[in-house]
Structure formats: structure tokens, C-alpha cells
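Removed: one protein chain of the complex. Kept in place: all other protein chains.
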Amino acid sequence: MRRRLSPFAPPLAALALLSATLLGPAPALAKTEIHFWHAMTGQLGEAVTELAKQFNQSQGEYEVKPLRKGSYPETLTAAIAAYRQKSHPHIVQVFEVGTQTMLLSGAVHPVYQLMKEQEIPVDWKGFIAPVVGYYSKDGNLYSMPFNSSTPIFYYNKDAFQKAGLDPNKPPVTWTQVEEYSRKIIKAGAAKCGFSTGWPSWTMVENMHAWHDQPFATKRNGFDGLDVELLINKEFGVKHIGQLAAWQKEGVYSYGGRAGAADPKFVNGDCSMYIQSSALIGGFTRGVNFQWGTAPLPHWGAPYKKATSIIGGATLWVLKGKPAAENRGTAQFLKFIADTPQQMWWHVNTGYLAISNTAVKNLEEGYHFVRNPNQYTAFAQLTGLPPTLPPALRGGKPAPVKPERVATPNSQGLRLGNFVQIRDVIEAEMENIFAGKKSAKQGLDDAVAKSNQMLKEFAAANKQ
Amino acid sequence: MKRTVFRSRWLPYALVLPQVAVTIVFFFWPALKSLQLSVYRVSPFGDRSTFIGLENFRTLLADPEYYQSVLNSFVFAAGVTGLSVLAALVAAGLATQKIRGLSVYRTLLLWPYGIAPAVAGIIFLFIFHPAYGVLPYFLSFVTAYEFNWLLKGWVAMTLVIVATAWTHLGYNIAFYLAGLLAVPASVLEAADVDGAGPVRRFTAITFPLVSPITFYLIVLNMVFAFFESFGVIDAVTKGGPGHATEIMVFKLYKDGFIGLNLGSSGAQSVILMAMVIVLTMLQFRYAEKKVTYR
Partner (left out) sequence: MTAVGAGRIEGAHVAADAAVAPRRKPVDWGALLVHALLLACIAVVAFPLYYAFIISTQSLQEVVQRPPLLLPSSHLVENYVDAWQKVNLGQMLFNSAVMAVTIAAGKIAISMLSAFAIVYFDFRGRMLCFWMIFVTLMLPVPVRLMSTYEVIGTLGWINTYQGLTIPLMASATATFLFRQFYLTIPNEMVEAAQLDGAGPMRFLWSFLLPLSWANIAALFVVLFIFGWNQYLWPLMITNTEAMRTIVIGLEGLIPRSGTELPTWNLIMAGAVMALLPPVAVIVLMQRWFVKGLVEAEK
């Protein structure tokens, strides 16, 4: 009898084992999964994984599962496709230029509303205004700021020294940038004066905000969909025209889109560089010379001085998930907005901390004294003085009065089809820098093309 | 060319069924859905759409940049196809000569084909980068001319053509090797005895024998250049400088997949498809007559 049974025994045992592994421990481990799609690669991706791990260990009910879904645009497109098939994640990370698309999608569960429903108290006033403002509609926060940065000015102290410039006195005005560049080139300290990353973001979007000039009508698009760009006005033409003139002389050296120009600064070709503050960490690890940071250069009078604007991405909660899971989502968002996580995120990635408490704690811990470069970005965005005021040198800080305030021109940009608009602007910048078009002509063309796209976006969303 | 030798009422249908089924379900059904959008204005999430007739086409055809992308596509496709098919024929021709160590040579010629296009783009970016690339570095000793493809359109175009041709090269070499090795040695030996020189032997015997492969490769390389090459361009130039390397499929990828303008990308694919179908039909009609099938 035993021999007869044996052929069936192994598969039966296996089946039993299988069902035991599948069903047995399941009730014990019944953690609700929260899916979180993001676009963070390399070290940033590791930081996201670590953050999720910290949250998962902090409680036993939910498990956040981060998944990289490609680049920013790929992540957004994948989330949209998945949303239409009801296989979407709870949380998706969307870059700042996708904000208008998300706001109008009807697929979004606004963060302020989610927190209210889940009765999780959040002090929205406790966040840094320029960051929260970019993602709020009618005073309510729609998505949770996650990775925010702002462009700042980097300079090569060794090259400054070689050219006989004071390495602790970075240029303040564009005129000085030109003067210093010429000195540096003449002294053979570098091949070119300065370069830029993210051409449209740093040289067009932020330069308009920084000089309190409008980028687009309707308060940069915050007040409606029938928007037109204003970058071909006096200021835009002057600034881009000047860059083109400098490009011919080597004072400026165009280095491509996004982060393509980074190597020009890293290998010493250009001794000054304007790029996202999030690169502070990368430069700390990857640069072989002494370098420092400063606020963005300014053209001076007659232009006023406002604040710079942010870039980066936020976390959007998608509709259509059961309330029990939304609770986990809300708790995770609350977790990453909490002071310890904010500080951890800032210190480990170089992105800005966005809650005032986190910033205050960082001050008390002498963080900005030890990392003055991090202070540059924070000060520029909030209008504080460019050098660390004594009040902020650790200990109990006395309130410091901002020198500048955010204006409607510097609170951010809200445009539809913004991804393509950036592309249009950058393509025309390349035409201008290559000498194919005059600054006026190139910017006029960029505006005409962008306005067409804005019209299409308005039409598609008014249906 | 016609060689219908077997007769059966049902067998041919059964034979084509699997492929036709997969094609209908995963190609025609979704493709028609996408193409249908060309006459709609669609919101990014695709939840709201209005019928707007030929508006998307009108906008495209009124855009001078669109014509530039058409021109770019032809320059690009001709460059990539010419370079990679010719180079492959030469390399495969060399690698089928009677010498030692052939299998090592063949492997070394073929293995670059294994690399993913996006990674190939990254490697080329690294070699050509104006700031730290090896090639500009060594070129700077030879000539003072600055090969700055970040601002010079023709340099950028040359770069993406070379990079794309490189990614296709292994593919072409593989088929030429298979084709050349299938040429019976007896035929070549007979020619040898007749005293035909190597060039004549190649033009009179080998080339006609591999002409079906050549035709296949020209059609496919052209189609690949038109349709599948956005990976390299995305990694290297992103269509720039200006719009100098913006070929039709990259513009389509940018507007549709990245920019979520589904109406316009639908219209662009209709035009692109029509164009390539006409081109391919012309090739079948005229070029295939010169192809020798036994």
C-alpha cells in the first residue's frame, strides 16, 4: 500500500507546502501595500527606498513599496496609462512642469483634502511659502512637496585665486560676472567664464522671477488658462541677447540642456556655473577644487529684486483607492513632512527642507554654519540676506527680516504643455547662441509657438 | 517569383493565423485607436476629447519646424542606412575570406550589437562630449575647428547618424554573414577556376546572391531609422541644437509620449506612416526587380 501511495505523496506534500506558504503566514503579515511610483535614479533613488524603509519600520499597518518608473515624463505617462486601466499606484511623483496637467486631470485626490478626511492635523502655515505656493490652488495644497531645489551660483575658488580675484567675494551683478570672466580667461585660469544648467529654468524662468519680471500673463498662469508668454519683452531680449554676445567671446559657454553642462564646471573649463542647488551634494563628492556658492547675479537697477523659484517634483495622490488604503497614503505623506524626515532628506540629498521647524532645527544644529552652500539656496528662495546673519549662526535664532519678498512674478509658473514649452524655449536659445537668429527673433518665435501650445491646452481642458 | 506549388483550402489560413491574430489584437486594434485620435483634441489624461476634423493636420502643416523634421528624417535615414549597410557588407565580406581566427573576428564584429540603444547613446555621449569626450580631446590636436555639436547642427546630425548606424551595424553584419556563408563554395571555386578576379567575383557572383539580403536590409534599416531611433537621439542630443536633429519619430515621441499631446502625435503618425508605406511600396515595386531570386 505504501508503495502505491508514494507517487502521489510528493506532489500532495508540495501542494500542501505551497498552500501553507501562500495562505499560512498571510493573515499575520497582512500589511496594506501603498504603491509609490517615482523617477529618482542613482543616489536619490536609494534615498527614496531608505525613506520608505524608515516608514515601514515605524509602524506595522502599512507597507510603502517604491518603484522607479523611468524619467519624470515616463513616470507621468505610465501613471496616466495605469490610471485609465485602474491599475495605478496610490502616490506618483510628478515634476513641477506637470503641475497644471495634474491639477486639471480630475484624477487627483488633493493632499489638503486627504489630510482633512483622515483627520490628520497638518500645519500648512509651517511650510516654506515659496514651495507650498507653487503647488497650491485657492490657498489649498494639492500635492505634497517632495524634492525641491532652486538655481544658485557656483564658482571655482581656485580659479578666482589664480586670476587675482578674492575667492570670498563672488560676483553680485551680471556686470561683475562679465568682468570676472574676462579676468579669469586672461589669466588662463579657465577656458570660459561661466556656463548654465537647465537653460530655460535658470536663464529664462528664474531670471524673470529674480528680476521681478512677468514670465507670462495672468500672474504667470495662476489666474487662468488663457495665458500668453511675456519673455520676448525688454528684459528677456536684453538678457538672452547679452548671453549670445558673451557666447561669441567665450565669457559664456553654452553647455546643453538639463545637466549636460555640469562637466564644464566639474573639470574646470568654466569657473562659474548656474545650476540647481540639488547639485551641492554631487559637487561635494565629485569636484577636485575649492568652490563656493552665491545668490544668482542680478542686473541691478532699474530692475527690482524678488526671489527665485523652485524646481523639482511633488507627490500626487491618485483617486480611486479604498479609504483604508488612503489612510496609509496620508500617514506616509505626513511621515515625510515631519521634521526628522525633512532634516534627513535635506542632509542626505541636498534638496531643500520645506518645513520651517526643520529649517529652525537645522539652524540650531549649526547646519548652515557647517554647510553655508545650503544656506545660499534657502536664503535666495525666502529673501533672507545672502550671507549667514549672526542670528542664524546656531543657537536660538532671533527672527531675521527678509530683504526681499516673493511677488506674483516670483511665486512660480503654472502653464499647460509646459514640458513642450520648455523644449521650444531651449531650442530657440540654441538658435540664438549659435548665431542663427537674433535674440529678439528667437524669443518672438518661442513665444509664438508657446502661445499656440497654451491655446491648444486651454481648448483641450475646457471641454 | 511566383511559386505557388501547394494547394489546400484551409492550410494556408491555419499557417498565417497565429501571426495575423497577434497582429490584429496587439497591433491593429491599438494602432487604430491611436490613429483615430488624430482627428480629436484630447486632454492629457485622455478623458476628454472633441472631434476637430483635420485641425491637427492643419496645425502641423503650417509649422515650418515640421517640414524641417521631415527633411531631417530623410537625411538621417539615408545616412544611417547607407553607412551601416555598406560598412556591414565590407566587414562581413572580409570576415568570410579564407583566413585563420575567423570566429574570433566575427564575434568581435558582432558583439557591440548586444548593447541597448539608450546605453549606446550614453557611451557615444561620453566619447563625443565637448567637455570631457576622448574624441574632441584628440581632435583638438589635429584641428582648431571646434566640433561643438551642442551648437553646431551638422556636427550633431553626423554624431547621431554615426551612433545609430553603429547600433544597427551588428544586425546587418549578422545577416550578411549568414547570407555570404550560404553562398555555395563550389560556385565561388568554379569562378576561381574561370580566372575571375576577386572584385569581379564579388560583383558578378557574390553580390547578386546576397541581393535579397541587401534588399531586406535596406528596407529594414530605413524603417528602423525612421521609426525606432528615438532612443539614441533622446540620449544624445534631445533633438537639438535648435531642431537640427529632430527627426519625425523623435518629434512624435516628444509630443505624444513626453508631452501627452495625443491628437497631434496621432496626426504625425498618420503622416509618417503614409510616407513610409509609399516609400516601401516604391522599393518593392522598383528596387525588388533588381533583386535576384533563384
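As written, the chains take the letters A and B, and residue 1 is the first residue of each chain.
The rule is short, and it goes like this: a residue touches a chain if its C-beta (ideal position, glycine included) is under 8 Å from a C-beta of that chain, and two chains touch if they have at least 3 such contacts.
Nothing here was measured: the structure is a model prediction, and the numbers come from that model.
Enquirer: Using the touch definition from the header, name the shown chains in contact with the chain that isn't displayed.
Expert: Touch partners of the hidden chain, whole complex considered, are A, B.
Enquirer: Looking at B:L54, B:L71, B:A116 or B:A190, which residue reaches the missing chain?
Expert: B:A116
Enquirer: Just to verify: which one of A:Y72, A:F194, A:Y254 or A:F433 makes contact with the chain not shown?
Expert: Once the missing chain is taken into account, the touching residue is A:Y72.
Enquirer: In terms of residues, what is the contact footprint of the unshown chain on chain A?
Expert: Within chain A, the residues touching the omitted chain are 35, 39-46, 65, 67-72, 74, 77-78, 81-82, 84-87, 89, 147, 149, 197-198, 258-259, 262-263, 266-267, 276, 278-279, 281-283, 285-286, 288, 312-313.
Enquirer: Pick out the residues on chain B that sit against the missing chain.
Expert: Touching the missing chain: residues 1, 3-8, 11-13, 15-16, 18-20, 22-23, 25-31, 33-35, 46, 83, 86-87, 90-91, 93-95, 97-101, 103, 105-120, 122-124, 126-127, 132, 134, 137, 158, 162, 166, 169-171, 174-175, 177-178, 181-182, 184-186, 192, 197-199, 201-202, 212-213, 215-216, 219-220, 223, 226-228, 230-231, 249, 252-253, 256-257, 262, 265-266, 269, 272-273, 276-277, 280, 293-294.
Note that only the chains that are shown with their structure count from here on.
Enquirer: Would you mind writing out the residues of chain B in touch with chain A in their complex?
Expert: Chain B residues touching chain A: 41-50, 59, 65, 129-132, 150-153, 238-243, 254-255, 257-261, 263.
Enquirer: Considering only the defined contacts, which chain A positions touch chain B in the complex?
Expert: 73-74, 76-77, 80, 83-84, 101, 104-107, 254-257, 260-261, 263-264, 267, 269, 417, 419-420, 423, 426-428, 430-431, 433-434, 436, 449, 452, 456, 459-461, 463
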